[in-house]
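To start, the structure itself, in structure tokens.
All protein chains but one are shown at their positions in the complex.
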Amino acid sequence: MADHLLEVDDLKMHFHTRDGVVKAVDGVSYTLDRGETLGVVGESGSGKSVTALTLMGLIPMPPGRVEGGDVRFKGRSLITMKDEELRAIRGNEISMIFQDPMTSLNPVYRIGRQIAEPVRVHKGASKAEARARAIELLHLVGIPHPEKRVDDYPHQFSGGMRQRAMIAMALACDPDILIADEPTTALDVTIQAQILELMQEVQARTGAAIIMITHDLGVIADIADRVLVMYAGKPVEYGTLDEVFGAPQHPYTWGLMDSVPRAGMTEKSELCPINGQPPSLIDVPSGCSFHPRCPYARERCLTEVPALRNIQGEHKSACHFSGEPWFARGCSLDVQSEVV
Amino acid sequence: MTDDQKATEVSDRAIIEELVPVHPHGPAGDEDERRKESRGARTLYGDAWYRLSRNKLALGALAWLMLLILATLTADLWVPQNFGAPNHIDSSTIMATRLQGPSMTHPLGTDDLGRDMFARVIYGARISLTVGALAVLVSVLIGLLLGALSGFYAGWLDAVIMRIADVFLAFPYILFAILLLSVLPESSRTGIAPVVLTIGVLGWPSIARVFRSSILSVKENDYVDAGRALGASDGRLIVRHILPNAVAPILVYATMSIGGAILTEAALSFLGLGIIPDPVSAPNAVSWGRMISDGQSYLTSNPGIVLWPGLAILTTVLAFTLLGDGVRDALDVKLKD
Partner (left out) sequence: MGRYILRRFAQFIPVFFGVTLLLFFITTVLPGDPVALKAGEKQLPPAVYAALRHSYGLDKPWYIQYVNYLGALSPVHYTPKAGLQFTGPDLGESISTGRPVTQMFSETYPYTAELAFTAIGLEIIFGIGIGIIAAVKQYTIWDTLATLGSSILVALPVFWLGLMLQYLFGILMKEWTGGSFYLPISGSGGPGSPFDPWVYLVLPGITLASVSTAYAARIMRSQLLEVAGQDYVRTARAKGLRERSVLWGHEMKNALIPVVTFIGLDLGAMLSGAILTETVFNWPGVGLMIYQAIGRRDYPVVVGGVTLVLVVVLVVNLLVDISYAFLDPRIRLGANAEG
């Protein structure tokens, strides 16, 4: 396919602070098509949220600055676009759901008014039309008695209902892309599943593409078609869900998977958390930025930055050793002594 | 989802927010962190002093107050000799010396009774600073006592004390002071004590609230429980553990309150309810507020009589406010009101 809905091409978003340059996003590329779901995984500070906020134009500049690359939406660059044009896309063709539904709704306005606001702004709907749309949307996201609840204030909604309302708000203008930044993190487990189900339903109905940003591999496995794993502002692994989950190639991805308890795990020793902390984005380690925490690190990793290269099909990994026959996943703690 | 994970996810967004400069002049920021590293660990007050010393407004305020204090302490040694005693009226020469403009002998001119304005402004600082400091001291003492009772013992005592504080705060400050001072018989109004006590008594609720909330937050800390478990008495806990932690907010609040106390004293004096000096023990007592009140009638012809004491009040009160702001930023204290 030549024309993707969204093309992120070697995007670099840096923050210029008194302490130095924070390379929050440093060369990320991916594409997204209609009806597709991309899962973006990584620890906090990996740049996954900043990537999304960049294409929404929600990064304050300064201190932020796009240092390179481009984001094209339907062929138009979102980076060079005028503020006013980007504003017309925001909340209309691309919309976003945030992590904390408790604080993301304005406490002093009625739910209905807030949900209908994008329709008012982008489609010039009248008050009555907007209200009708709000009721319709509340119904769509499964709020009972929407014609009554539309006049409620956020504090009268539970957490799960508020996130549903946020989704309704994001869907108000039938967006082409729905960005969800940790939409389930602040919710109870049972509610999490309901919200994910709702998002899939909505996608089936509207054909919207979804970018799901999360640290939770379970969410990705549930919902994503393709997966992007990020570390320290860079992509480290990219591929279809089957490729990445079936045959992960990067030691960081292995680490992520091994640090989550799974059903069927019998011994505690099978749980291998990644050692150490994510690096400071001001002072990124030389070579492969994951090398200080990588049990497989060798001389080469300290000096040479690994490229994101094709392994098989669409599957890409940014590790020097991916694809080599000896290079296999094992519990990091055991492997450490053998390899180094 | 563990709390830990939640916290790290939240910090993801915080990264962006942290990058937006919050402190325009950069106090208490990374510079201090670096400095700490280079010089090793420092005490809380050492760091606070360092931060304060970088705040030009606060330093200027401190310098001005020091100068004022020095001038009032040494006033008896140089003011009457060079400019005349502040309350001295020479009826034989009064017609020639009254209402003069600024000159070499009288830098700020003379008032309607031929008294030197400069001498009066300097001696006025003595009353204002004394009343301000003593009144706040009274507030702090009452406030600490009631705040400690309220915060430490909670329950009904807390409820009663906080209700009383509400009552005091519901009173408009100045009216309360007027009422208290106007019911005192004239004979017991001499000296600075009535005014100091009145202003001091009115100021306790704020101090009590600040101290109470400090206690409540410190009380949650483990070392207080540990102290309890080791059998420390309540009094010992308050003095040893809670008071040191509550010093910073109270220091900030007290510094700012001195300015307010000086303003109240001036207002009371302006209304004729201020200090009635004892002519024997305090022959040089002058109040800025009283000077303004007396000078009103000469506003058209000699505005200086009103201007100078007013400027003295303004600069002194402003200095206490700016110093208080500086101390607050230096100690990183957050005051709710």
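Note that the chains take the letters A and B in the order they are written out, and that residue 1 is the start of every chain.
Here is the rule we go by: a residue touches a chain if its C-beta (ideal position, glycine included) is under 8 Å from a C-beta of that chain, and two chains touch if they have at least 3 such contacts.
The shown structure was predicted, so the numbers you read here are calculated from the model rather than taken from an experiment.
S.K.: Given the contact definition stated above, which residue among B:V79, B:V140, B:I250 or B:L263 touches the chain not shown here?
M.R.: B:L263
S.K.: So which bits of subunit A touch the chain we can't see?
M.R.: 56, 58, 87-92, 95-96, 98, 100, 103-109, 117-118, 121-122, 153, 155-156, 166, 169
S.K.: Of the residues in subunit B, which ones touch the absent chain?
M.R.: 17, 21, 24, 163-164, 166-167, 170-172, 174-175, 178-180, 182-185, 259, 263, 266-267, 270-273, 289, 292-293, 296, 299-300, 303, 306-307, 309-310, 313-314, 317-318, 321-322, 325
FYI, only the chains that are shown with their structure count from here on.
S.K.: When the centre of a chain is set as the mean of its C-alpha atoms, what distance in Å lies between subunit A and subunit B?
M.R.: 53
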